[in-house]
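This is the structure I want to talk about, given as structure tokens.
Only one protein chain is missing; all other protein chains are in place.
Labels A and B are assigned to the chains in the order they are written; within every chain, residues are numbered from 1.
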Amino acid sequence: MNRLLLNKVILVLSTLSALIGIGFLFWILATLSYKGVTSIHWSTFTKDLVEGGIRNLLVGQFTMALIATVIAVPLGMMAGIYLREYGHGSKLASIIRNLSDVMMSAPSIVIGVFVFALLVDPVGTYNGWAGAVALAIMMIPIIISTTDNMLALVPQELREAGIALGGSKHKIILQVVIKAAKVGITTGILLSFARIIGETAPLLFTSANNQFFTMDLSGQFPSLTVSIYNLATYPDEASRNLAWAASFILTMIVLLINLFGRFVIRNKK
Amino acid sequence: MTFKKIVTAAVAASLALPAVNADELKGRGASFPGPVYKAWTSDYFKATGKKVNYTPTGSGDGIKSITKRMVDFGGSDKPLKPGKLDKKKLYQFPTVVGSIVLAYNIDGVKDGELKLSRAAIDAIFTGKAKFWDDAVIAKDNAGLKLPHEPITVCVRADKSGTTFNFTYFLNKIDPTFKVSKKPTWTAAKVVAGKSNSGVTANIKQIKNAIGYIEYSYKLKTGLPAAQVENKEGHFITPTVKSFQDAAKYATWTPEKHFYAVIGDPDGATSYPIVAATFILLPREKTETNKEVTAFFDWAYKNDDKAAADLGYVPLPESTKEQIRKYWEAHKIK
Partner (left out) sequence: MGGKLFRNFSFLSATLSFFILVGIFAVLFTYAQDAMHTFGLDFLFNEQWEPGEDDEGGIFGGYIPIVGTLLSTVIAMVIAVPIAMGIAIFLTEIASVKVAKPVSISIELLAAIPSIIYGMWGLFYFAPIVQKTVGGNGVGLLTAGIVLAIMIIPFMAAITRDSMNTTPPVLKESAYAMGATKFDVIKDVVMPYSKGGIIGSVILALGRALGETMAVAFLIGSVMHLPKHITDPTTSIPVLLANNFAEAEDLELSSMYYLALILFVVSFVVISLAKFYFFGRKQR
């Protein structure tokens, strides 16, 4: 009896937990959608922050995230390839793999502080490059881990078949192994892109912010997330609404990339 | 390969977009004039196409940023003394006068209804008064039903010129209170926010809170603000008129780089907590300084209205003329 009761209680509590989790998701999304949709106008996309829009912020945030991707993807993938294809089983590879996993969870604000010391303090001005590098540092370990894991899923026979056909190792990696893992790796890149584009803390003291449209990465650079942080508490209704609109758009971008990433996995696997 | 496409697109995007606008002016600092600078930079951009990017963080950040030459100009409502300016190699001039109001969030107490004597303000911010119905507050508010709820004091998390000017006023009431950009608060319940915006949001979100913010922040949120007892013992409602009355008592001396703390002035109708806000310029950068002064000259000439609409007091013409002479004397006009 007692045992059966306990069983029921636990099952009910678990279901309740799931409901709470889902409940919060919908609560947050509902507020966000309501505040966001009612605050979005056409001019939100066509004007820059100085005139009450987020055009420059979107372009700025995407630019930094894309540059971060350009830096992080080749480095991260090559590192992942080393761990899986060359160094597999070696002590060094296992140390690097673990360090990279640890780095994945390093506090993002600390990365901001680190890049400030490295690329802002010596240069003497907040700049977009620093922002991009900070985001890249966040992204590299994620790409390493994804590549490593996805390459592990590629059947050994494929590699053996390649060798039997007389291919050199790096050609097999590039033409056979990577090709076989490309869906998984693409998904990983998409998801990590979605992760870094929503980051605020690493940008606070690196890119800082700019209310005008600019592509000059050597100066203060427009950031959507830093702007949300600033605008959220502004005294005037218009600024706060802009913060909600920006938050809504950012969340939609992040969620759509996530859904798209998962969709890619499901349909191509 | 999809990721190849992404990479290609990214490279193309970062190369194809031309590098433009290297010539914008950058400023950081005081949030006290944040709203008026936002209006000025926006109007200036519309009128001339020239870009001034001002980030309202806090005066502490403004002083540091300009000292380390990370920006073209710094904003601070804590004026620096001439000796300090010489040491940091900076010029300094005022832009507008604003006022600090005590905004609150108490159910049933409307704008201007709460009267705060000098003793009450001291008691609230030092923590001697812990509840809203404390005798020192209730004494002057016989008509109000003040709740027996603990007072939450909203202050600044950053080094702030607004805090400097407010503690300057507290110090006039209670000389043991240290004038500081970031004092140690002794009240029982303190919540800190970053910049005037952060404090404003906290007051708005927290029931039974009170805090000190620049008037335009109150104006834009519609938060109620208290009448404050001035030097001559009158309770003064914060209005543009009472700020103007207070600003009249300010004296400016270009020889001292306009150093002046103008809080707690004389006058029966003066609102007591007023302050000027200042711009700091690096002495060696003649060329960008000329662009910065051109911007402020434009604002002095054309945009007093934006300042007045936001509840700031524009500088009188005679002071503006003094500032222009100061620029000329230092060859930065």
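Quick note on the criterion: a residue touches a chain if its C-beta (ideal position, glycine included) is under 8 Å from a C-beta of that chain, and two chains touch if they have at least 3 such contacts.
These numbers were taken from a predicted model, which means no experiment stands behind them.
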Option from B:191, B:262 or B:323 whose C-beta touches the chain left out
B:191
Those residues of subunit A that touch the unshown chain are 3-4, 6-7, 10-11, 13-18, 20-22, 24-25, 27-28, 31-32, 74-79, 81-83, 85-87, 93-96, 98-103, 105-114, 116-118, 137, 140-141, 144, 148-149, 152, 168-171, 173-174, 191, 194-195, 198-201, 204-205, 225, 228-229, 232-233, 243-244, 247, 250-251, 254-255, 258-259, 262
Tell me where the left-out chain touches subunit B, residue by residue.
57-58, 60-61, 63-65, 67, 84, 152, 155, 157-159, 182, 184-185, 189-194, 198, 201-202, 205-207, 209
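Heads up, the rule we're going with is that only the chains that are shown with their structure count from here on.
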Can you compute the centre-to-centre distance for subunit A and subunit B, using the mean CA position of each chain? Integer Å is fine.
37
Listed in rising order, the residues of subunit A that touch subunit B in the complex are 50-51, 63, 66-67, 69-70, 73-74, 124-126, 182, 185-186, 189, 208-220, 230, 232-237, 264
Give the list of subunit B residues in touch with subunit A in this complex.
1-3, 6-7, 9-11, 13-14, 17-22, 24, 26, 35, 41-42, 45, 51, 53, 55, 68-71, 193-198, 200-201, 216-221
